[in-house]
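Apart from one protein chain that is not included, each protein chain of the complex appears where it belongs.
Naming follows writing order (A, B and C), and every chain is counted from residue 1.
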Amino acid sequence: MSMHDQKTVAIVGGSGYAGGEFLRLALNHPHLNVTQVTSERNAGTPVSMVHPNLRGRTNLKFRKAADLDEADIIVLALPHGSAAKKIAEYEARGKIIVDLSADFRLKDPEVYRTTYGEDHPTPEKLGEWVYGNPELHREDLRGATRIACAGCFATSVILALYPLLKLGVLLPKDIIATGLVGSSAAGASASDASHHPERAGSLRVYKPVGHRHTAEAQQELPGHFPLHLTAISTPRVRGILTTAQAWIPDGYSDRDVWSAYREVYGAEPFIRIVKVAKGIHRYPDPMLLDGTNYCDIGFEMDQDTGRVVLMSAIDNLVKGTAGHAIQSLNIALDWPETTGLEFAGLHPA
Amino acid sequence: MSMHDQKTVAIVGGSGYAGGEFLRLALNHPHLNVTQVTSERNAGTPVSMVHPNLRGRTNLKFRKAADLDEADIIVLALPHGSAAKKIAEYEARGKIIVDLSADFRLKDPEVYRTTYGEDHPTPEKLGEWVYGNPELHREDLRGATRIACAGCFATSVILALYPLLKLGVLLPKDIIATGLVGSSAAGASASDASHHPERAGSLRVYKPVGHRHTAEAQQELPGHFPLHLTAISTPRVRGILTTAQAWIPDGYSDRDVWSAYREVYGAEPFIRIVKVAKGIHRYPDPMLLDGTNYCDIGFEMDQDTGRVVLMSAIDNLVKGTAGHAIQSLNIALDWPETTGLEFAGLHPA
Amino acid sequence: MSMHDQKTVAIVGGSGYAGGEFLRLALNHPHLNVTQVTSERNAGTPVSMVHPNLRGRTNLKFRKAADLDEADIIVLALPHGSAAKKIAEYEARGKIIVDLSADFRLKDPEVYRTTYGEDHPTPEKLGEWVYGNPELHREDLRGATRIACAGCFATSVILALYPLLKLGVLLPKDIIATGLVGSSAAGASASDASHHPERAGSLRVYKPVGHRHTAEAQQELPGHFPLHLTAISTPRVRGILTTAQAWIPDGYSDRDVWSAYREVYGAEPFIRIVKVAKGIHRYPDPMLLDGTNYCDIGFEMDQDTGRVVLMSAIDNLVKGTAGHAIQSLNIALDWPETTGLEFAGLHPA
Partner (left out) sequence: MSMHDQKTVAIVGGSGYAGGEFLRLALNHPHLNVTQVTSERNAGTPVSMVHPNLRGRTNLKFRKAADLDEADIIVLALPHGSAAKKIAEYEARGKIIVDLSADFRLKDPEVYRTTYGEDHPTPEKLGEWVYGNPELHREDLRGATRIACAGCFATSVILALYPLLKLGVLLPKDIIATGLVGSSAAGASASDASHHPERAGSLRVYKPVGHRHTAEAQQELPGHFPLHLTAISTPRVRGILTTAQAWIPDGYSDRDVWSAYREVYGAEPFIRIVKVAKGIHRYPDPMLLDGTNYCDIGFEMDQDTGRVVLMSAIDNLVKGTAGHAIQSLNIALDWPETTGLEFAGLHPA
């Protein structure tokens, strides 16, 4: 490939898991050329010291954010609140900005304030950003230069519910979504909660009510209905398994659920409907998705009560973060949508 | 202790996990003297070959069920359907019968038929059995000679909900209970589903709808409301964490939930209300309960919506099976209720 | 790519983990076109029912071995002893045969007899096969049509020791190699030993002495010295971490070990020397290698005693089996050696 087919990329905040995962995917992407990765704490260190899977794959060293040069694409992998406060600086250095944090996901500054407990620093810019969910916003993403990547739990909830709500297959009744989340979702910094002896055997309800991704999911999902989220940490490192408990109108059956998913997702390259009559892999399972950009979706219906259990599984760091971002960039830049995201996942794993 | 303080015990079907766990607890119980353990497949073999934790603790060998002698207490740890079919044989050999299976839990033969897909072989006997849940049936258990031990997932659901339903703190609205279950709940026999490479990293929805314990829970819980169960297997070996999503009437608050739990469970020796404002052990976690007879219960409320997330954690083989049985026996035989169940659990674990 | 750049591939015995992994890698390989996969038990079933990571990646169905058609390359992923017994049938159907089992690894029929407890069925053919270890036999592999892929534990032992033995950096003294092995190494069939509740928390010495890979390693390693293997199963699904305890002659230091590894492996595309002064990823760790074809090698020396601890880590199903095979095929067919083996591995994982 000639150099002019490539875009230069700078990753700001590249020592965390989101930035590291973007880097891993970008190094394998024929159109992306990562030229800079910043980390205040690790400036001067080879990135492979922090991301040891990249040994032999890159000679890049971390630099300080203050030394950020221009790049075609700037990827912000910073803690919540950091990207928005300095967004002008990043805009001055790159044409396309991809933010992996929550800073630009919400359209309504008032919802932002309620959700994050402070005023948005640049509310006037919120309208410039496209919510980085290719399944819902593919057309908006074409040519986009501001991409606010969807949250990981939100993505698993949205993708499970969207077709059914769009096509009216669910009652406007309380939906309960329970997310079983791996430890990498809490980030790369050690804490009491992440201490292996306290975490390895734990099933820990860490957000029974009040999860911030509720706002994202409500913004993106069609219709008016109450949505309730509960998040539980599991012994896995990666992955989210979400079950969403919802209700089918009288006269509807599981065939309508099938139809809705097929109609909306039939051409999606990264969504697979997983619902098998027998065997041990009958429904979505994050075990199969580590490192992949798939969202597997399944369901089961209780004909007696109209309850339907929707299930979705993703790798929180790929389809939930960095893979989503790459997929969105592929669309924005008119590259084949699966470029750099071909990994099939391992079995057994 | 003199011998006349002890009851002899025969465990029928002692090579599985439920029977093995009852044996472990009984060997440490000052009033129980296990004299027989049966296993068709392992007859003639020392029990410590199958339950290697009991090496040096017992010299018992398995015998065939056909060689069962009399005992004061007969504990049936058999697959579903086996106990009821031969119950007369067991009744001929022991005064007290404890059944760890589902055979005698349901009072209504019609519900049994709907739930288990066949007619109950001895419906006339169902009324003789006490449902072995000490928190709900302590008075009935005193002097009882037929104890049908509660199911493990059912126990976690019942104990989380009972006080609130009894005291009217919940709306009569759909309750969704999601159980995260360890692999030991599926028993001691190897299968494709239990093959370590397929199971170790899995989060597998194995019963999204139609869980059989729904019938037990509905029988035992007061009031009329729709109850929905979903069961998911996790990488743990033991333990169940259940979250029950329910709804508080207008004007009620989390203080009413507290009060209800305190009023009903305040004197319970094996129930702990776990709801801590800070730290990493804020809610019930099965990690802390392996080997113990505790049921830890917690909750969190969403004041905006009236949603309350109830949580319960147990060891499925102890409070969910064998410990429950011992506790019930302690009550039936008028021994101190915690006898033989003193183990506090490990931390870290 | 035009079709004439591709070779057709038939995988015989494709329902196990080795065959499944070869299939996964081959589906992503631009020069390989898998046209047949056999499985007696699953004939007629889509391969993605057994290898659910391949959902949406292939429409292949299993067929019976009796229906095997011709292919350019036949990959045998059969239990030990099966390939050799019917080798003439496979030779009649394909020009290039790759055997993933142990049948054609040993050159000496007498060693085979001692190791596997029976006479080799076709000893006259043993000389036709190249031992499928690219690092040791790259030249022999060019144009090879019979490739006997190295065993997984043997590979980890051989790659750790080879440069030092070749260059005389080790004393001809007892070498103890201890392999920590994931559960996938025991194959895809459920057994008592693989039952999750028995395996998840286990550290089980399953082959303290008498490991069959000793013969392979001794055949391939230069010089005469006693080699002793111990294999222990761990809670991981994939991966082998081997520590080899060996002895440096007087006057040698860790610089000589460095030099030997660099001299022999300096140009190897899949070997990385991992020895870092600080941080938590100082030595090889199979955690980082799931799905990759790397063998990471490290060491540490005890200057006082001359003891050197050599360490190697691989994914047993990739560098230990299917990746090794692909790498060998790439050499045999003069394709770039890393083709189809580009996956970098995940972090965290």
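The rule is short, and it goes like this: contacts are C-beta pairs under 8 Å (C-beta built on N, C-alpha and C of every residue); 3 or more make two chains touch, one makes a residue touch a chain.
These numbers were taken from a predicted model, which means no experiment stands behind them.
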Absent-chain contact - pick from C:Ile97, C:Leu241, C:Ala260 or C:Leu317: C:Leu241
Identified contact with the non-displayed chain, of B:Asn28, B:Ser82, B:Ser259 or B:Thr339: B:Asn28
Which residue of B:Ala43, B:Val111 or B:Ala349 touches the chain not shown here: B:Ala349
Touching residues on chain B - with respect to the absent chain: 17, 20, 24, 27-28, 49, 51-57, 184, 188, 237-238, 272, 274, 276, 279, 281, 285, 288, 290-291, 294, 296, 342-349
Residues in chain C touching the chain absent from view: 174, 176, 178, 180, 192-193, 197-198, 201-205, 208-210, 226, 228, 230, 232, 234-236, 239, 241, 243, 245, 279-280, 283-287, 290, 298-302, 305, 307, 309, 311, 313, 348-349
Residues from chain A at the interface with the omitted partner, ascending: 17, 182-184, 188-192, 194-197, 199-201, 235, 237
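Simple rule for what comes next: only the chains that are shown with their structure count from here on.
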Chain B-chain C separation of Cα centroids, rounded to whole Å: 46
Separation of chain A from chain C, taking each centre as the mean of its C-alpha atoms, in whole Å: 35
CA centroid of chain A to CA centroid of chain B, Å: 39
Sites on chain C at which at least two other chains make contact: 17, 184, 188, 237
